[in-house]
Every structure is written in C-alpha cells, then in structure tokens.
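Every protein chain of the complex appears in place save one, which is left out.
On to subunit A.
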Amino acid sequence: MAQTTAAPAVRLSSPTPPPRGQMSNVYASGRLGRWVPWAILGVSLIISLAVFALFQAASGGDFNVAGAIVLTGVLNGILIYVTALLVEGIRKAKDRLVTTLVSSAFIIALAPLISLFITVLSRGTERFDLQLFSESMRNVVGQGGGVLHAIVGTLIMTGIATVISVPVGLLTSIYLVEYGRGALARAITFFVDVMTGIPSIVAGLFAYALFSLVFGPGVRLGVAGAVALSVLMIPVVVRSSEEMLRLVPNELREAAFALGVPKWLTILKVVLPTSLAGITTGVMLAIARVIGETAPLLVAAGFTQNMNYNPFEGRMQSLPVFVYSSYVSQGTDAQAYLDRAWAAALALILIVMALNLIARIVARLFSPKLGR
C-alpha cells in the first residue's frame, strides 16, 4: 500500500522532462515563455540596426543612434502585441503592450538625463582647472579667467538665505506641530504649500521691489538676492521639518511632561534632538534646491565681473548667473565664454550632487533607529 502511493509522488516531482510532442504543463499552454519578450526585443533591435545601417550606407553621414532606438521601441511594441494576440488572446496582448509602454517611459526619461550628464562632463572638463577656481573675471576679455567671484557670491548669498530661512522655517514647523490649532495653523499650512509654488523670478522681483523702496530704483545687492532665495527656501524647510517633527513619537513628549519638564524644554531637549538628522537632511536638500536658482539672483543681485565680499554694497555674481550671463553675452572669443559656462555648470552640478549625497548620508547614519 505504501509503495503504490509513493510511486506516483516520485514521478510527479521528478525533474525529467516528458517525451517530446507531449504537453509539459497544462497551465503553460497558450502562453508565451519567459524568454519570448527578450527574444522579440533582440529581433527588433537587429532589424532596426540593419535598417539604419542600410540608410547610412545609402546616404552617407553618421549612424542615427536615436532613430535606431526609437525604431526598436516601436517595432518591439508592435511585434510583442501581435505575437501575444496570436498566442494568448487580446487581454494578455494588451497587458504585454502596456508593460512595454511603461518600461519605455522609464527609458525615455533616462535619455535626457544621460545625454545631459555626458554633455556637461565632456564639455565642462575643458576648462575645469585650477585657474577656474583661483581667479575672478576682472579685466578678462578672451580666454582665461575664473569663477572664484561667482563661487564666493553663491556661498555668501546662500549662507545668508540659510541663516534667515532655517530659524523661521524651523520655528514655523514647531508652531504647526506643537502649538498650532485652528484656523491660523490651517492657513499657514495652506499658504506654505502655495508659497512652494511661487515662481522663482517672482521672488526675485519681490526682493528687488523691497530693496528699491529703501535704496532707490536700480538697486542690486547681494543681500537682496539672499532675501529672494529665502522666500523660496522657507517653505521647503517648513515642509521637511514639519514632517520630521511629526515622526517623533508622542510617548516621548508625554514622558517628558510626566517628569514635569516644561513644554519649551521638552521641545528643545527631547523633540528636536530626536528629529535632528531628518531636519538636517531637509535643510541640506533645501540649500541644494536654492543654490541652483538663477532667475531671482539675476533680478535682485545682478551680475558683475569683479570679486565682491560685501553683500550690502554693489552687485554680486553667483555661479548660476555666471553660467547664464556668459552664455547670453558671448564676447569676441565665443568659445572661451562657452567653455567657462560649461565648466561653471559642471562645478554647480557637482556642488548640488554633493549636497544631495551628504543629505542622504546624514539621513541614513544619524536618524534614530526605529523599532527599539
């Protein structure tokens, strides 16, 4: 008895394939194998490569890589739809078509990203040298010169903007999380969201209007640029620190209150230290966002070729505005201006990426461990 029941079980689980011509698995009948989509992708790639190679041979010129990729995508979609329609039916065919479309959407988004990074890297390294970081543009007409004045200006203005935005933003988020009830808190939440959407150039116009009231028309000051930046930065700081403060468990606050700690000390000594890593991350991401802003600085701080350490007097150059102005007003030696623009763009991207990276590392290393 035991032997007869055991025998079929062994046969079922045995990995040896059944003889050819026999159905191997009823559930797999009428379905495409796992390898089929990849095979179709390969086939369409080969076909489109061949087509464009023929084009190239017929008309000369460069091989059209973008065209080949687009044709591959289109062919792949059509082939997979038709194949699935023939084998699996309309519903599965639609499903596979959508899978192809969704995957290609991702590739479409990757294309500009890759193209941008390759361009910035290849053209930015032409002038990415020591001179770029040690000289200003004073009295430079053609080649040579550097962006030191722009880097100093960016650091000063972003620094002032941070000094303004972090206390205001942090206190606002503390108000929203710890104190705010009722209509005022709702209004602040709503308008912080609205403020996130202020066009950056409008922030610049506001700073200009504010300072021209005091200093007369035509004013361009580093501190005006900083005010414009902080208008853009405050809502970002508020949103991110509010989120972090809400993550602090209520039990911590209640434990502090139960020990008789006053509310302000509870916030200062318990709530803030717990969420410090998250708040730091948020602030760094906010800095990374405003450090690349061009339009408000162009309007409020202007541009100059000279070094300026004083934010309260005279125009102040910044890295993004440097990129813009050397692109827009190319001098007699246009290539030198373009090279400097690309090198400054590369420096800007590196700064922003570094800030983003450090922010993520801070978030990962110093955030309080959950689940204790």
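Following the convention adopted for this analysis, contacts are C-beta pairs under 8 Å (C-beta built on N, C-alpha and C of every residue); 3 or more make two chains touch, one makes a residue touch a chain; residues count from 1.
Basically, contacts and distances are computed from a predicted model.
For the chain that is left out, the UniProt protein name among "MaoC family dehydratase N-terminal domain-containing protein", "Dipeptide transporter membrane component of ABC superfamily", "Phosphate transport system permease protein" or "Glutamyl-tRNA(Gln) amidotransferase subunit A" is "Phosphate transport system permease protein". Touch with the chain omitted from the figure is made, among A:Pro167, A:Pro249, A:Pro273 or A:Gly331, by A:Pro167.
From the options A:Val82, A:Leu110 or A:Ile361, the residue with contact to the chain not on display is A:Leu110. Taking the complete complex into account, A:Gly180 is the one of A:Pro37, A:Gly73, A:Gly180 or A:Pro311 that touches the chain left out. Although one chain is not shown, part of subunit A still touches it, namely residues 66, 91-92, 94-95, 98-99, 101-106, 108-110, 112-113, 115-116, 119-120, 123, 167-172, 174-176, 178-180, 184-185, 187-188, 190-203, 205-206, 208-210, 212-213, 217-218, 231, 234-235, 238, 262-265, 267-268, 288, 291-295, 298-299, 302-303, 320-321, 323-324, 327-328, 338, 341-342, 345, 348-349, 352-353, 356.
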